[in-house]
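The complex is shown incomplete by one protein chain, all other protein chains being positioned as in the whole.
Showing subunit A:
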Amino acid sequence: MADVAFLGDPAVKAQALARLRSHIAAGTFVFFPAWADGKANIIGALVEADDKQAFAERYGYPIAFATALEMIVNAFKVLPDAEEFVGALLERTPVGVDLSRIVPQVLVSLLASPDVVALTGRYGEVERCRREVLALHQRVIGGEVPDRKEWKAIRMAAVAASDAIVDDALPHLASLIVEAAAWPATMRSVLHDTLGACGRLEIQQMMDTIGWTQAQESRVFKIREQAEADGRMAELEGLDRVLALLDHDDPELARGFRKRLEHFGKLGDHYRTVGWKIIELIEQAPKAVLPRENAD
């Protein structure tokens, strides 16, 4: 019963919730590792293994969603927020709903995001690919099964269109979203790769907003690396040491780096928003027609 929430069985949902709650109560729910030494993330908590395939099969979530789930949960950054999210995910997933259209629905929303459209619109071929990929996912949502050759043709066109964009970072990153999404939603990595591409665009937009460049990032790295080699300010640790080094060597760079830290701390909004949107979509999913009901 692929993509039928909790395989249509309330006992499966109860088991999932019990496993998750027991890890949260014991303080063994973690971001990483998935499953080791009694600690577990969302995957490990539910299947007692680092096994996304098992997670999908035992609880009825689409494999593409299971593959992207850690990325979404980890974006919550602090455990109480992550625990609230994963608890809500399980509690608000109705038993027996059809989850097969959730991933294409999310991909459509990512491809139709105004930020992405504004960027792909600057390059005719990228925009054509975006529209075609979006149309394929909409056909899937409508119940069609587009031929794999259709997916392949548009995927290759999207990769070529991405490669044709040079020295224009934001549209290039937007085009990487389009090519990543150019797979049927049954492909395990499609949501993971598409969200990853969205994350890279989010980072670049953040860097542009605060005027932080790769050259500055590289300069920070080199100062830190040199200090590691010569043992300077070894009495300090971690970020405190980096900031002290920058304050001493390049106060202007230090100011920029503090700004960068502050803004980068806010990154992940995109993933978190997608996570909550997925829960809303799951709540609205239609009830699956199970084989026995069909026979009746």
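Everything that follows uses one rule, which is that a contact is a pair of C-beta atoms (placed from the backbone, for glycine too) under 8 Å apart; a residue touches a chain by one contact, two chains touch by 3 or more; residues count from 1.
Methods note: contacts and distances are computed from a predicted model.
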Candidate names "ATP synthase epsilon chain", "Thioredoxin", "Signal recognition particle protein" or "Quinol oxidase subunit 4"; UniProt protein name, chain not shown: "Thioredoxin"
Give the residue, chosen from A:Y61, A:F76, A:Y123 or A:W183, that touches the chain omitted from the document. A:W183
Among the options A:A112, A:A135, A:V159 or A:I279, which residue touches the chain absent from this view? A:V159
Can you work out which residue in A:L7, A:A197, A:A227 or A:I282 touches the chain that's missing from view? A:A197
Contact partner of the left-out chain, one of A:Q53, A:T209 or A:Q226: A:Q53
Contact set of subunit A toward the excluded chain (per top definition): 52-53, 67, 149, 152, 155-156, 158-159, 176, 179-180, 182-183, 187-190, 193, 196-197
